[in-house]
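Here the complex is missing a single protein chain, while all its other protein chains stay put.
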Amino acid sequence: MLPFIIRRLLWMVVLLLVISFLTYIIFYTLPAADPAALRAGRQPTPELLASIKKSLGLDKPWYIQYLKYLQRLVFHFDFGYSYQNQVSVKSQIFDRLPATAALAVGAAIVWLLIGIPVGIISAIKRGTWMDRIAMGGALVAISAPVYWLGLVSLYLFSKDLGKIPLFEGQGAYPSSGNIFTKPGEVIPALIMPWFVLAASFAAIYARFLRGNLLETMSEDYIRTARSKGLRERTVVFKHGVRSAITPIVTILGLDLGILLGGAILTETVFNIPGVGRLAFDAIQKSDLPTVQGTVLMGAFFIIILNLVVDVVYAFLDPRVRY
Amino acid sequence: MSTNGGVKLFEINDLTKHFPLKQGIIFQRQVGAVRAVDGISFDVFEGETLGLVGESGCGKSTTARLITRLLEPTDGSIVYKGQDIAHSSRSELKPLRRDMQMIFQDPYSSLNPRKTVGSIIGEPFVIHRLENDEATRKKRVQELMDVVGLNPEHYNRFPHEFSGGQRQRIGVARAIALKPKLVVADEPVSALDVSIQAQIINLLSQLQRELGLTIIFIAHDLSVVRHVCDRVAVMYLGKIVELADADQLFEHPRHPYTGALLSAVPVPDPRLAREKHRQVLGGDVPSPTNPPPACRFHTRCPKAQDGKCNVEEPFLEPKEGGNIAACHFPLTDEEIAARVPTAAA
Partner (left out) sequence: MALLEVTDLKVHFKTDDGIVKAVDGVSYTVESGQAMGIVGESGSGKSVSSLTVMGLTRFSSNAMISGSIRFDGRDLLAASDEDMRKLRGNDMAMIFQDPLSSLHPFYKIGDQLVEAIRAHRDVSKAQALDRTVEMLGLVGIPEPRRRVDSYPHEFSGGMRQRVMIAMALINDPKLLIADEPTTALDVTVQAQILDLIQRLQRELDTAIVMITHDLGVVAEVTDEIAVMYAGRVVEYAGKDTIFAAPEHPYTWGLLKSIPRLDSPRGEELVPIPGRPPSLIIKPSGCAFHPRCPYVREAHTKIDPQLAPAADAGNGGGHKHEVACLLPAQTRRALWAALRTGEVPEQVLEHVDVPETAVDKEAVGEVLAPAGTEVAEGVVAEGSAAEPAPEPATAPAGETEETPS
């Protein structure tokens, strides 16, 4: 197992290097707004532009810029400074990370708590009205775009705008502090975003688990469990669900990894100051260091969670050996 | 038909195939190997049916794939028509592929479910650019379907519309389409119902007579092998332990493993079953990554002698009766009579 983990971590370094390089290339080949111009304001003089360019280091060729960037990153863990406001990229990202993390993890808990029982019940009661309603609802939840769902829920349930005010809505997330420092303010503000974000995932997980469980229940070892005279509840849960749920671990890791890179749409609808919003703004303003920083961070989470998921899988399935 | 004046079609020498096992953090080193086939030598004579028997892990399927060059050997030579094809390139092998074909075990997964029967059987013609005219090709395919006992009108049907036995017939038709010299049948009847097995076995025998085929017949079912084959090679853990004419092998097996195999087969005769002092081999087949030293069978052999069998590897040599066996202490006639009740006295 250990050589496997070490190998994966080494590959992660290689991948992150490649990603950073590709980001640079994309940035420079795609037509985008000139960051110096954006910074300079209205009708800048050529001298002003030139001096801004120089201060941002944009007058040098791109590969020099890249190498300097890499040097700062590797030796000083310095992600550079935003072209917009000269604020350290690293501090901006780490400031906003707790919001994204709270949103992602909270949504994950919600979708697991909803999706897994629904999936199991649908499979056990396959074909009945319960199953049909559950799967029909799942279809709706998957089809509805998350921003639409967010806007509709704001319209209906938000305390400041909604018809049936139940939860804190847009703008309720405190401008400073996070879930660890101000839980009393943050948690109520996240309830609606959690459910909105969790909706389509819960639906997907429910459908997936249902299919998996149905397939598992036709396996030979279920027949053996029944012929041993075990109670049906034991057969379904200890033998059936235990097998059917292991692939869920894999996709949970992948989904979480992607969300930790920033749930842009949800963050925008609910005005949550997360990394997703940061990345989106940075792209619009051609703020390369910030873009680079968020991309690398997102990639890091995805790769790490992939590795965690693979390792956990080996504990769940004794046949898997690295 | 028997060895036909002894014209050799294939000469196999020291054929070896090791599948490497790798380990390592960055650079994977080879730490061991699965020694699937470990230096076997035999000849295949034109017109004969040669049986390859053995239990799981003995290497018989790997051998079949090596001969037809679906795999490249790690070592050894495969001489066909005076040419060693062991390391020939794909382009060199292509014209030879017309001469050697395979029939596979599982009729349910060895046919492409998206192709019609007609196109499956016709594909060899297309690949080797024969019968380019579609009409004549269809005619040839329908002739083949008739020969194997399928209704030529089902030309446009798909595999799932046929039963297991019929699908196997499709596989046979495809294999003989180009009139090959050698057909390797890898467990062709194991997945079929008992009453259908006989149909396919008879079909293969009939085709062999009519087309002058040479057949290598791989199976684990000894009764089937005895019925179909002229000569039989018994494999254990990647080596050939015995090679003899079918009559000789089944009536006077010399290698203790062959004796144990024959003794283990349940015979549909209650009287014999009652009289049998069956020799039950203990233990399991050792792993092919770490075969026992010297004689590979010595860990389970009832006749093994410490100091000889675990020290000196026996080589294939002629034994009493003409069988070639690799054993220091082959079975005597008395032992055979006691342990293998189906053998002649």
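Should a chain be cited, it is by its letter among A and B, assigned in written order, with residues numbered from 1 in that chain.
The rule is short, and it goes like this: a contact is a pair of C-beta atoms (placed from the backbone, for glycine too) under 8 Å apart; a residue touches a chain by one contact, two chains touch by 3 or more.
These numbers were taken from a predicted model, which means no experiment stands behind them.
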Residue among B:202, B:305 or B:332 that touches the chain left out of view: B:202
Options A:19, A:105 or A:316, residue touching the unrepresented chain: A:316
Residue among B:14, B:84, B:143 or B:193 that touches the chain left out of view: B:193
Residue of B:70, B:93, B:211 or B:265 in touch with the missing chain, whole complex considered: B:265
Where the missing chain touches chain A, by residue: 219-221, 223-232, 234, 239, 242-243, 316-319
Residues of chain B in contact with the chain not shown: 55-56, 163, 165-166, 193-199, 201-202, 220-224, 226-228, 246-247, 250, 260-273, 278, 280-282, 284-285, 342
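To be clear about the criterion, only the chains that are shown with their structure count from here on.
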Whole-Å separation of chain centres (CA-atom averages), chain A against chain B: 54
